[in-house]
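Yeah, one chain of the complex is gone here, protein chain that is, but the others are all in their spots.
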Amino acid sequence: MTASHYRRNALIFVLILSLFTVLVSALSAGAGSDVIATSFIKTLGKTLCLALVAIAMDLIWGYAGILSLGHFAFFALGGYMIGMWLMYERTKDIVTQSLNQATIPPTDQEIIDGIGTQIFGVVGSNEFPVIWMFADSLIAQALLVILVPALLAYLFGWFAFRSRVTGVYLSILTQAFTLALSLYLFQNESGLRGNNGLSGLQNLPYVDANQDLVSLWFFWASAVALGLGYLGASYVVSGKFGSVMRAIRDNEARVRFLGYKVETYKLAVFVGTAIIAAIAGALYYPQAGIVNPAEMAPIASIYLAVWVAIGGRGRLYGSVIGAIIVSLLSTWFTGGQAPDLSFGVFTLKWVDWWQVLLGVSFVLVTLYAPKGIGGLFDLLSRRGPSS
Amino acid sequence: MRTLLEVVGLSVSFDGFKAINNLSFDIRPAELRAVIGPNGAGKTTFMDIVTGKTKPDHGSVLWGEKSVNLVGLDEAEIAQAGIGRKFQKPTVFEDQTVFENLLMSLSSKRDVWSVFTYRRTEADCASVDKLALDIGLGDDLHRVAGELSHGQKQWLEIGMLLAQDPKLLLVDEPAAGMTPEEREKTTAILVEAAKTRAVVVVEHDMEFVRRLNCRVTVLHEGSVLAEGSLDHVTSNQEVIDVYLGR
Partner (left out) sequence: MMCSGEGLLASPINEVLGAHRDTILKSSRKSIGPAITALAESGLRSAEVTLEIWRDKDMWYRASDDKFYRVEGDDVFDLASGQRIATFVKDEYKQIKPNSGVRAIISSALVGFHLNSTDRDKRLAAIKSIQRNPKPEYLLTLKASIAEESDAYLLDIKSQLLQILTIQYGTTPQNRIAAIEAVSRSLSLDIRAALNPILATELRLGDAIPEGANLVRILTPGTDGFPVKTAYDMLVKQKLATPIPTKAEVLTALEDNIDAARVGDVPVAQLFDPEKRLEAYEVLQKQGLAPKRPSEAEVLSAVNSYIFYEQYLEENAAVTEAAKKALRSIETKVNLFRTVDLGLDALSLASIYFLAAIGLAITFGVMGVINMAHGEFIMMGAYTGYVIQQIIPDHTISIIVAVPVAFVVTFGAGVAMERLVIRWLYNRPLETLLATFGISIALQQIAKNIFGTQARPLTSPEWLGGSWVINDVVSISYIRIAIFAMALLFFAVFLFIIKRSRLGLETRAVTQNPAMASAMGINPDRVNMLTFGLGSGVAGIAGVAIGLFAKVTSEMGNDYIVQSFMSVVVGGVGNIWGALAGATLVGFMQKGIEWFNPSNTLAAQTYMILFVIIFIQFRPRGIIALKGRAAGD
């Protein structure tokens, strides 16, 4: 696919996304209409974030050929980092208000103790761990959204790529890394409330707006992030860097003999996509309301790969389509909205069988449609197989 | 003139099998050299060592004016130092166009940031156009490499090597699987390339080597058996024994 195709696709994508955003906004409760419920706005906003992380996954897997089973960990970490600020400020708001009811105004220490008890009471503590030292600053936590996942990705990638671990080995290592991270966060000692995770993130501190509006804001933010992410990714893959990425995917030894330091490129892509994933997560979890270590279990990262595979990897729009379709279908089926199928003696409950269907369809896609849904677009645009 | 590449006392063994055994020889700048030898003589392993793919047990590979030892550098560093390599099987990036293949190979800054911020320039496009003409792919610039014929892929790969503008070109069996016309063209490309840089061709096909009309090094069991013109080495009794199996 040439640069001009990428430009065209990116323009079409941004156009569709804008139309979609405007349409949904107009029909939302936040805009005074009641066609689309607020909960569904949240679902759509979250889906856009998932589409963004799917782009990151497509970059690293579809373009650079590294099947990372760890990018959902960066996604969740992004959520944790912004969640710390949201939870701290929100709790501070509540604690201050409740203490101000008292006849005597509270001391600063009393407020901090109050916040500590509110947040860490569930893990039997009221002390603030060191990692919460910047929790009162939105700017600092927003920077940490990028820095923490980037640093982790850098350290892990540096070790893994330097030893030239490739292919399935690397996938297993990334999976192990994710497992290690989630197990770590499951501990109360991690300072992030163990298996309780961070909660109440849907409330914006100090903002006197109802959820109808807040959810709409986040929906817009997610749409903007996705649009920018798509444009950025389009720019990268259409240029020389994208050329090198695909070359590494297809024959990394050859790329080395051309004089490119493959390890550095992989590291750059790994870290860069980790940052995209983290930003997506930082927008997703305020809409979900809660982030906990179960979110970053290895299985989540594998689902991410599933979306990209079903959508068609090596195509940016493919990954977006895959993420949107599969995650919305998942919500629909597991939410119990899908009608059960009755076969007389046996009633098929979608809540129970959706997972099976997903697993099987995944096998089928891998076997019979390796290009995924995106492959259909190739056929439609009569452009033959080339990515 | 000084030597460009000097191989000194190189040895490497795999599980006790000595693939290269105290190998020493040197190559001058702008020299065309053919390396021949029976199977298992160590021709490919020699290339692997020079390009950094395999680490030797002993010996050194000295490079250029300053006699830098290449042993211990990685593949990318060696390639950046000016050694290009063409594999036995054509290895081009089949998913990408001829243009993209050549542009990626074009001599330029290879670090992540420079590549990330790279904008296509008129000069680079012109260089790619010229290279494509040289290797006879001028009309195929925007075709995907995977669609090219076997011979065209070989030329594309040679073109990618030339794009790197290396001082030394290591070419592994370039004529394998080519039609006679394609061979002739390949010979021409190589001979032309050798005018400005050193080219080492590993080849089985004596006819092809004869056409290159250059100095020949015969490898056997990992060391140099004979060196000289093709006529000189083919009249060497030892060489005849090795090739005919005694």
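What to note about this one:
Which chain is which? They are A and B, in the order written, and residues in each are numbered from 1.
We take it that a residue touches a chain if its C-beta (ideal position, glycine included) is under 8 Å from a C-beta of that chain, and two chains touch if they have at least 3 such contacts.
Small disclaimer: the values here were computed from a predicted structure and weren't measured.
Of the listed residues A:27, A:123 or A:165, the one in contact with the hidden chain in the full complex is A:165.
Checked against the full complex, the candidates A:187, A:210 or A:337 give a single residue touching the omitted chain, namely A:187. Residues of chain A that touch the chain left out of the display are 67, 103-109, 156, 159-160, 162-165, 167-169, 171-173, 175-177, 179-181, 183-184, 186-187, 189, 253, 298-299, 302, 305-306, 309, 352-353, 355-356, 358-363, 366-367, 370.
Here is the rule we go by: only the chains that are shown with their structure count from here on.
Between chain A and chain B, the centres computed from C-alpha atoms are 46 Å apart. For chain B in complex with chain A, the touching residues are 51, 53, 74-76, 79-80, 84-85, 87, 91, 93-97, 100, 103-105, 110-112, 115-116, 118, 142, 144, 160, 164.
Residues 2, 236, 239-241, 243-244, 246-247, 250-251, 253-254, 256-262, 264-265, 268, 386-387 of chain A touch chain B in their complex.
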